[in-house]
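Selected chains only, in their assembly positions.
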């Protein structure tokens, strides 16, 4: 098992795509992957999330029970999923809208990324999720940052939606977390 | 005061009230609600109590005195 | 073909097209809608017919016409919409027409909700429509199987000139996995001698209606018993996981069975001899999987997302009631591997050996 | 021969009652398809109602649809058999009661089929219950004191409903007299020609006697059509996008 990841945030922040890119990146390395969204009425409330598993072996259940990495793009995501993170796991937090004063668990690694500010700076309001992925690449071992970056590009290229700003966002994400 | 009362906690930031207010009394505020909506605020001094905002608001934010 | 990432629903739709399906008629309902949405553009690309019908009833009946005319035809729905198709399914059976009908199961009776569930087991396996019939029911447990079974379903349907149901579920339909799709297959709408088309001079007259009218009621009885027996003999499909030495055997299908697989893995690590029979056909029920087991089994644990434990009776019947059969059923939650193992351990304690 | 039984009529005795209009309509279908040289292209989709007995009477391949579903089934078949001529053959109960959704939506989609509706103002097959076209005052087994529109509902006149739809052809004929029969035949023929030319949805309704369930002699049934049924359901062409009048 390489990693069990949850991406969570408001609808519109691109959490589902973030998860898809991770699955895509995993498949690119011949890993087994599953991606499972929350959907339906649940999404209308405003919160969306998806479960991603990346593994060397065939994946039985697609549901993530114990999280290796949480991408928390808003406050509710932290509320909802922080407790499911494994001891020693990683939580990447969008510190632009998640209150910096809250107490986080001490047995996990918390990476705070001011994703909204960065997105504004990079003039790429839809780049929030890419910034978070960049930060995750910097903070975890699941993917080599360069590989994940190329996977992001390839993912959008496959869809015919190339946007050079994504690359800048990704880098900004990595950098923000190194700081 | 007492021209108009608003309950911004219900506001979802659709902007209908803004575009129908004849006197420009309503603007988007800086405030973001719990659900992530940028809510409105009213400059009551400008309000002429026409009721347009009340009529258009899908989320029952306004009451006009 | 290389693997691509696809949603279960979309993989099913694309695979049906590759199997030669050139007719889709259906109505939106979550969590099935992506099948319809995918077809709404993709069917046109491959030169087939797509209709968003006025209702599910119209959907199954347009499909009935397309099938009688010789097409490989698909419709899909969920929950309430699937119920509305039952009359049509009965008509397909009585008329002996092949067709593929997908039920992307959700939870609950009435409106219920759009999340994964397995509460349609009885409806699927006992015939939700009127009269004496069964349908083959395929139960995919992955995106790959959603694709493979959709492909295979058309062959099966034609092999038996009978509708085939696919019991997918919201989880399998919504999730994304890597999938390898089969090649495009051409279907000849004139292939079969029962196909309805304009009657050319000298040809026999063809009528698509209850086949028993032509064969007579008494012959029909034998015909039907023989036909269903043939299907039962030939089409049982399942996957056995670690059953050779298992002391407790889980029985499950679809999304629940994936959780069961995880439970088996965990249990084995703990030294608990857990096994799994995963149904790939709900009907015919894979009795053969049970026949093959040794008799040192403390019992069977059905794991399913249906409050009433709809699969339990079939396991009892398949095992001639010789072993204890229990059920761990969930409604809105997905079964939990930890609970599965706990229940299995309890069964081991209670029924160390054979009943 | 001046008038000969169409070749596509079999010599199997029909199951219809004496004086049933289904028999006349069926002959018109046989005549028109033969005259157009399309007999070998015809697919009939019949209801389970009295129209189903057509199956034995004609040589055409046909499909038995569920009650109310002939139009949906025909549309499905036609989409697969574009070269064939597909005719749905419902009754008034089928097309206007249980099947109204598909009558409307097949028209909206302009499905390239002919819906040939035999309107006998009752549910014939099931023993003569009220249908959406049962006349005010008409006694049926489910309106035993006569249809009271304030109790049993108003009549559905499909011509008024589909009038404004963008379809190929909409007409109402009758079989109450030889001349009416010839006019009805013209309507059916026009509709078939339009289907040949892919013009789209055609609906031809034929007022048709059901002596059995009207409780009238066949002769009185014809009078009933002329004097009563036509008062509520006027004959004529309502939509004609074809230009097939010579």
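When the chains are written out, they are named A, B, C and D in that same order, and each has its own residue count from 1.
FYI, a contact is a pair of C-beta atoms (placed from the backbone, for glycine too) under 8 Å apart; a residue touches a chain by one contact, two chains touch by 3 or more.
Note that the structure is predicted; figures quoted are calculated from it, not measured.
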Full complex expressed as chain labels with copy numbers, beyond the one copy shown: A x2, B x2, C x2, D x2
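Note that in this section only the chains that are shown with their structure count from here on.
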Distance from chain B to chain A - Cα centre to Cα centre, in angstrom: 36
Whole-Å gap separating chain B and chain C, where each centre is the average of the chain's CA atoms: 53
Computed distance of Cα centres, chain D from chain B, in Å: 59
Multi-chain contact sites of chain A, meaning residues that touch two or more partners: none
Overlap residues in chain D, where contacts from two or more other chains coincide: none
Sites on chain C touched by chain A in the complex: 3, 5, 30-31, 113-115, 170-171, 174-178, 258-262, 265, 334, 336-337
Chain C contact footprint on chain A (complex, rising order): 20, 23-24, 27, 32-37, 39-42, 59-63, 65
Of chain C, residues touching chain D in the complex: 22-23, 25, 49, 51, 53-55, 57-58, 61-71, 73, 87-88, 91, 95, 189, 196-201, 205-210
